[in-house]
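Missing here is one protein chain; the remaining ones are kept as they sit in the complex.
Which chain is which? They are A, B and C, in the order written, and residues in each are numbered from 1.
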Amino acid sequence: MYGEKAIELIHELQRAVNGSLAPFNEEGVRQVLEEMKALYDQNQCDVEATVQGEKDRLPAVQFRHTCLERNKRCLLAYLHNRLCMIRDMRWEFGSVLPAEVKYNLSEQEVQWFTKYNKSLASYMRTLGQDGLDLTQDRSPPKSLYVEVRCLMDYGEFESEDGSSVVLKKNSQHFLLRSLCEPLIRQGVLEHIMS
Amino acid sequence: MSEEIDESLENEFSSDEEEVEMTAADVLLKLEEAWLNEKFAPDLLESKVEIVECMLEQLQQMEENVKKCKKGDFRIIVHKMEIDRIRYVLSSYLRIRLRKIEKFVHHTLHKESTRGPDEPKMLSPEEFTFAKEFAESLESNSNTVVLRHMPPNLQTLDKQKLVPKPNLDSYVFLRANERQEQILIEPELEDEQNAEVVDIDAGSQYIMRYRPMGSLVASGAVSLI
Amino acid sequence: MASPSTYSRYSSNSDNYYDINDIIATHEKVPCKVELPLHRLGFLNPGSDGENIRVGTKMDLPYWLVTGLLGRRRRLVSVEPPKYFRSSYREIMSADANIVDLHKMGPYYYAFGTKILSFEFPESEDIAKSLIETYINRFRKVMDGSQNASHEDKNRLTSKMDETERSIYRAGQTSLRSFQSWETRQITKICTSDMVANHRKRKRAVMDEDDQ
């Protein structure tokens, strides 16, 4: 039945849970486009036949046109919703996607991600004299300083008064919250409850 | 403490709408109200670019003041905490706007293009640039990946009909800043008996659909909570 | 950019071309009767032998297809309300809506019910009434379920809910959990972002497989 491959793409999206993106279904998209081409070609000859005087072709033309619209909607929704998830990833993973996640993106999606990165960065640079990183300060600030433990060797880290701290695995530090938040979000540091 | 933080922050800020001088504290209150309104309104509200710019300036100034303080000065931590709090409100406010711009990008750009010269702008110039780039990137992705491979009569996208729009009938909580009279709650119900007219007292709190209250939120008569 | 699963404040899902739930809801089948001979569409009806489908044949077709076949100029088919929206089921609903398994009746009961009204059945008015009464009568159970904190079997609670009810239920559960974690002071702990955490778990899982 027409439209089956298209709805399969949508079910695939629905199965993705909290941002885990499946690989781009190149084959599925290709098959839907092929189905559309076949439907369009058949419609062309039925329209041609009707012009020649055939009378019983119009129901099929109407049917195929409906299937074409359906396939188009599913394809565009498949692309659009994947871009929604890739957009969310920028805000969760940061401007560089981990390799395994990036592996699931199509080439065009990677290009889109780079474009999004660039326009987001240039927008944020316009905020105030030296820009405002909107991907930080994601929850209301609590006490100014927090105690953290390193989950891995990270090396030099410059604290707010210019002095630098060496972050070795399992070492513990008392750092300015707003400076170490990004490292906590990335899983480099762990916030130890006071 | 060798240097005092000399100039007080009572610097005068005059915004063009009303001529009254607004203190930094007033601007901060306005920013917080704009933040909550934006957070709860389903649609994108007017740009408060002057308030944002003023606050960014204040933060910049305060951060410089704090750098002048000597290590261990009592005020460093207090100023830094306030700076963190204000920066949180600012970035949360701008994030919420950005998300709405992205979610309704074609709708927003269309609405902005139909606004009169005297009408207040929805987008700041920088937001407008971001929105255009974002809309363009969506379109080029759809075009390159699927649309150009489709039969000729299907290759265009009717942008106005098919694009996501904010749900203006969403329910919101609000508080009236001033008394409002004769507010129509269900304007689009033709049968009269369902169309309710309500008087709202100052300070009262309500839950109702956003649509009838949208203009009152914009004018500041009510605030979303 | 709403991620697919969250309820978003689009102007009601059916208007949103990209909404996954709307696309899936419109895939649901609708009972039709052929009004004009459907030449060369025999494959649509597995029962029919020849190339065409005779007038009067009854078939179940997806909602999205039926709206196309009903096109402006010529109505190729006529439509009847799907089984679960007919008077017999409507009576069950008004008797005791709470015991009914709405998920079995097509997970998008309210959304699909709203959609089929566009076919303007003679009993569209009654269907619309039944939909809202069912929603209201089941509301208390959905609300109480969403506010209960006990970890007893959650899907026993939600198994009979349709997708709209489950979405509301989830909204209640999420705000309950975030209130509880606020109350027990988890909030000051800044955590690794969920995505990073999930991604790390999956990575570890992959590595475990490699080790075997």
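We adopt the following convention: a residue touches a chain if its C-beta (ideal position, glycine included) is under 8 Å from a C-beta of that chain, and two chains touch if they have at least 3 such contacts.
In this section, contacts and distances are computed from a predicted model.
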Original post:
Name the chain not shown, per its UniProt record: "Ribosomal RNA-processing protein 41", "DNA replication complex GINS protein PSF2", "Exosome complex component Csl4p" or "Phosphatidylinositol N-acetylglucosaminyltransferase subunit Q"?
Top reply: "DNA replication complex GINS protein PSF2"
**OP:** In the full assembly, spell out which visible chains the left-out chain is touching.
**Re:** A, B, C
**OP:** Pick out which of C:Ile92, C:Ile132 or C:Ala197 touches the chain that's been left out of the picture.
**Re:** C:Ile132
Original post:
Tell me, which residues in chain A touch the chain that this view leaves out?
Top reply: 66, 69-70, 73, 139-140, 143-144
Subject >> Where the unshown chain meets chain B, residue by residue >> reply: 5, 8-10, 24-25, 28, 32, 39, 58-59, 62, 74-75, 77-79, 81-82, 85-86, 88, 161-162, 167, 169-173, 185-186, 189-190, 196, 198, 203-209, 225
Subject >> Positions on chain C where the hidden chain makes contact >> reply: 7, 9, 12, 14-15, 17, 22, 26, 64, 67-68, 70-71, 110, 114-120, 124-125, 128-129, 131-132, 135-136, 139-140, 142-144, 146-147, 164, 167-168, 171-172, 174-176, 178-179, 182-183, 185, 187
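Simple rule for what comes next: only the chains that are shown with their structure count from here on.
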Original post:
By count of C-beta pairs in contact, what is the leading chain pair?
Top reply: A-C
Original post:
Where the centre means the average of the CA atoms, what chain is farthest from chain C?
Top reply: B
Subject >> Identity of the most central chain, Cα criterion >> reply: A
Original post:
What residues in chain B touch two or more of the other chains?
Top reply: 102
Original post:
Counting only residues that touch at least 2 other chains, which ones in chain C make the list?
Top reply: 1-2, 17-18
Subject >> Touching residues on chain B, where the partner in the complex is chain C >> reply: 42, 99, 102-103, 162-170
Subject >> Contact footprint of chain C on chain A as seen in their complex >> reply: 1, 3, 7, 10-11, 13-14, 16-20, 46, 56-60, 62-63, 65-67, 69-70, 73-74, 76-77, 80-81, 83-85, 87-89, 92-93, 98, 100-101, 139, 142-143, 146, 177, 181, 184-187, 191, 193-194
Subject >> In the complex with chain A, residue positions of chain C that touch it >> reply: 1-5, 17-20, 23-24, 27, 36-41, 44, 52, 62, 64-65, 67-69, 71, 74, 76, 187-200, 202-203
